[in-house]
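Every protein chain except one is present and positioned as in the full complex.
Chain IDs A, B and C follow the sequence of writing; residue 1 opens each chain.
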Amino acid sequence: MTALVQAEQLSKHFPARRGLFGGPRGVVRAVDGISFTIEPGKTLGVVGESGCGKSTTAKLVLGLETPTDGEIRFDGADLASLDAVQRRHYRKSVQAVFQDPFASLSPRMRVSAIIAEPLVTNEVVSAAEVRDRVAELLDLVGLPSRAAELFPHEFSGGQRQRIAIARALAVSPKLVVLDEPVSALDVSIRAQILNLLRDLQDRLGLSYLFIAHDLAAVAHMSHEIVVMYLGKIVESGDARTLAHNPKHPYTQALFSAALPSHPDERRDEKVLAGEVPSPLNPPPGCRFHPRCPHAMPRCGQETPTLAPVEGRMVACHLYA
Amino acid sequence: MSAAPLLSLQNLSTHYVSQHGSRVVRAVDDVTLDLHAGESLGIVGESGSGKTTLALAILRLLPPAARIVSGRMLFEGEDLLAKPDGDMRRVRGKRIAMVLQDPMASLNPLFSIGDQVGEPIRVHEGAGRASAWQRAIGLLKSVRIASPETRVRQYPHEMSGGMRQRIVGAIGISCGPRLLIADEPTTSLDLTIQAQYLELLRDLQRQRGLALIFITHNLGIVAKMCDRLAVMYAGRVVEQGPVAQLFNAPAHPYTRALLGSLPRMSDNRERLTAIEGQPPDLSSLPPGCAFAPRCPMAAPRCATQAPPAFVLGEDHSARCWLAAPVAAA
Amino acid sequence: MKQYIARRVGYSLLSLFLLSLTIFLFIRLTGDPAALLVEPGASAQDIENIHRRLGLDRPLWEQYWLFVASFVQGDLGLSFYYRTPVLDLYLQRLPNSLLLAAVAMAFSLLIGIPSGILAAVRVGRMWDSAGKMFALLGLSLPSFWVGLVLILVFTVWLGWLPSSGAGTAAHVVMPAFALGWYFAAAHMRLTRSSMLEVLGSEYVKLARLKGLPEALVIGKHAFKNALIPVITLAGINLVVMINVAVVVETVFAWPGIGRLLYEGISFRDFPVVQGVVVIGGAMIVLVNLAVDIVYALIDPRIRLAR
Partner (left out) sequence: MSTITPTIAAPAPVSLTWRRLKDFPLIPTLILLLIAFVAIFADVLAPYDPQIGSLARRFRPPFWQEGGSMEYLLGTDHVGRDVLSRLMYGARVSMIVGLAAVLVAGALGTFLGIVAGFLGGWVDQVIMRLTDTWLALPALTFAIFLAAIVGPSELNIIIILGGVYWTRYARVIRGEVLSLKEREFVNLAVVAGCSRAKIMWRHILPNVINSAIVLATLMLGVVIVTEAALSFLGVGVPPPKPAWGLMLADGKKGLMVGYWWLTVLPGVCIMLMVLSANLLGDWLRVKLDPQLRQL
């Protein structure tokens, strides 16, 4: 089985502070040489703190940003060299659901128009076909068909997120990018949406790129997990393996910082000192070394590469 | 429990009244809670459950549209509601402090850190500028800010988010309060920074014998930090008790559902127990139990009669007909 | 900070460039500029002379260069009516305009800031409604009409104040009131909204949580933050006042720059009109620059940025 998405040495650098006078003053390495694959019907989870590049990664996969370096292959074809027909095929195959259900729906469009937009933009369809498809999609995400005639402000956050999911599914995509899809929702609603996403995946064979800062949600949803720190992948592998026994010191600290789901799970924590440095000026060598409890002299000089350690990939000199 | 509680809320109700008086929102409805010195209490609820209004009501800093309509608030034996405004002001920041959720916006951009940290000391203890400044340096040190001597002279925009949140913490403890209320203190912080901050709060609590109230929607924070938990739904405390007891044997269906809906690190890819429906509209609540329309175990009487708080054990109570003693049911 | 100032200076230069280009193009592209710059009833020879002086036979960019070069040298042309250089006329009238603007500004701030703060602190109450009404009237009553009504009441009916001219303190009262009226309303509005914004901020909430007395919360934490945009606006408005005083100065025959502009229009004295507009625009660009720099000095966020 070939991978649906394959990213190779993907980088995205942004020029920092462009003034009218004087050119770019350094670059922000938002994403710096990362590689990952997404298998058909599976979920790849991406975790990391702010500034780690997870949202930029999502934008690269969605084609909202063009990579500075490296390539993304979708169904075997390099995104940078698609012709018009292939590009349209790609547009239809990759859709997205974003964090804020209040900002993701155009406030002045009816729900039917919102859901149908990807469809009517990319395909020639009759009004009747559109209407049927919208009703079908609403049913799929558990909303009554009369929702089609209403405006977004008449719905609650969880319902809006269902509308956003219906819209993403309008063109029967293969991959849906989920960028923090539940973090803006109330606790009691999150489980509804996570369950819905899981059901849809089982039923439609969707692949997900799931991005979240809530580790438990990522571990719950993903087959594979990628942990990012300052634009680089520090650890990746099977979700269960990673969650139960993280190897990279950063992954360990991150999972230890995650809040327990039960008071009995209170444990000895490895609380990291310091804060995430600016991606404008990342530390040399291993980017994590200034905060790492196990840092060695070579960590400040040599950048570690991903290497297999106990069934997953880790970028750390400890295991070299 | 032997000693008198530090803070005791008795049947406290706070309502928002719309401009024309036609809509009344019962943001906090008949809340009874006790908090002992040195204890930490988690108040958990979704948006609109009234948890923030409750915190502001304790400090009597409600927005103009809100009114405390009934109940009593005893703090160290004094009735806070009976105090004149000037006396109440001397309670705020001195005996009860509060930390807000947004560290980026909580500090005034035009004044130095030292000025803002030392301000409560000058106001409440009449300290001079120089001595307040010295105390501010000490406070920054106690919230683990490196080189506090230079930091006091700096301005908020020169600090990272985590540092600002700790400075807000330093302001909170500056006059040695007995009670610190933290309203979603870590929502805008990254995981590792959140862990640092929670650890700091716990250390401060131990060192200074602070009582803590955590207002949060995150049960994880409660599991990690709190001794006792109060669960709010639609303005009412539906269940309260020791944290371990509530997590192990929740009595109210809402508490049970809330716990079941949390994804856990260990239960890879199990289906979650979702709570059906949407949170209620506070201005048109059903006459009975507010949770009844979403409750999987609702009985006919739930829709018409609001359940009182039934005592389930020492310090554990729930507002649910299922918890009623057999005789009452 | 240095970089910030450099960038501001750069923007200002760019603005001056665009300003001169705009004015140049308007004059060139809407007809024969010589027809504007020549006195009514001039001979064909006079028009020919103007053509040569402006270089109208040369390419457009060279004409523009000549146009800018003469301004930079302070040559704004000769007034047809007064037969003196426009710049001299301008400088002659400037002190009167500055006096009027300064008094009007003082009046507008004295009224605008306290009433704005009061309205914000008592939002939704009587004071707020009264303030709103005052602001609305201020923004709706044309200053020239206010001026005329003032003359009618205080000169014609009561005979208290002189209706025109300058020289004594009594002369400045009515023009300053008519001119400052609108700005008092504008300053009140801005003070109110910026004060409301600050009062709703988290740091004011924290100041209250600290247990500070309300006077300190408003006087220290809210006031300084809320005043920054007001001072910015006031700085710019001072220059705006000099330039929009044209109607008020016309009503009261106040010998300032506005009156000069009016004379320019009445006597079809185009060099005067052009000169007043060019200097006015340049002045505003420069004051904007000055305000930005002062702003940087007040606000530590900019002051300390490297």
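As a convention for this text, a contact is a pair of C-beta atoms (placed from the backbone, for glycine too) under 8 Å apart; a residue touches a chain by one contact, two chains touch by 3 or more.
Note that the structure is a prediction, hence the values are computed from the model and not measured.
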Review point. Thinking of the whole complex, not just what is shown, which of A:27, A:77, A:150 or A:309 touches the missing chain?
Key: A:150
**Study point:** Full-complex contact with the absent chain, from A:74, A:98 or A:208
**Key:** A:98
Practice item. Among A:45, A:158 or A:263, single out the residue that touches the unshown chain. Key: A:158
Point to revise | Selected residue (touches chain absent from view) among C:87, C:123, C:148 or C:228 | key: C:148
**Study point:** Residues of subunit C (touch criterion as defined above) contacting the omitted chain
**Key:** 11, 14-15, 18-19, 22-23, 26-27, 30-31, 36, 136-137, 139-142, 144-145, 148-149, 151-152, 155-157, 163, 240, 243-244, 246-247, 250-251, 261-262, 264-266, 270, 273-274, 276-277, 280-281, 284-285, 288
Review point. Which subunit A residues touch the hidden chain?
Key: 20, 59, 62-64, 88, 91-92, 94-96, 98-100, 103-109, 117-118, 121-122, 140-144, 146-147, 150, 154-156, 158-159, 162, 164, 167, 192, 195-196, 199, 203
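What we mean here is this: only the chains that are shown with their structure count from here on.
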Check your understanding: Quick one: subunit A and subunit B, Cα centre-to-centre, how many Å?
Key -> 32
Check your understanding: Can you give the whole-Å distance between the Cα centres of subunit B and subunit C?
Key -> 52
Review point. Residue numbers in subunit A touching 2 or more other chains?
Key: none
Revision key, fill the gap. Residue ranges of subunit C touching at least 2 other chains are none
Review point. Which of the residues in subunit A come into contact with subunit B in the complex?
Key: 49-50, 156, 158-159, 186-192, 194-195, 198, 213-217, 219-221, 239-240, 243-244, 253-266, 269, 271-273, 275-276
Exercise for review: Enumerate the contact residues on subunit B facing subunit A in the complex.
Suggested key: 46-47, 160-163, 190-196, 199, 217-221, 223-224, 243-244, 247, 257-258, 260-276, 278-279
Review point. Where on subunit C does subunit B make contact in their complex?
Key: 124, 201-203, 205-213, 216, 221, 224-225, 298-301, 304
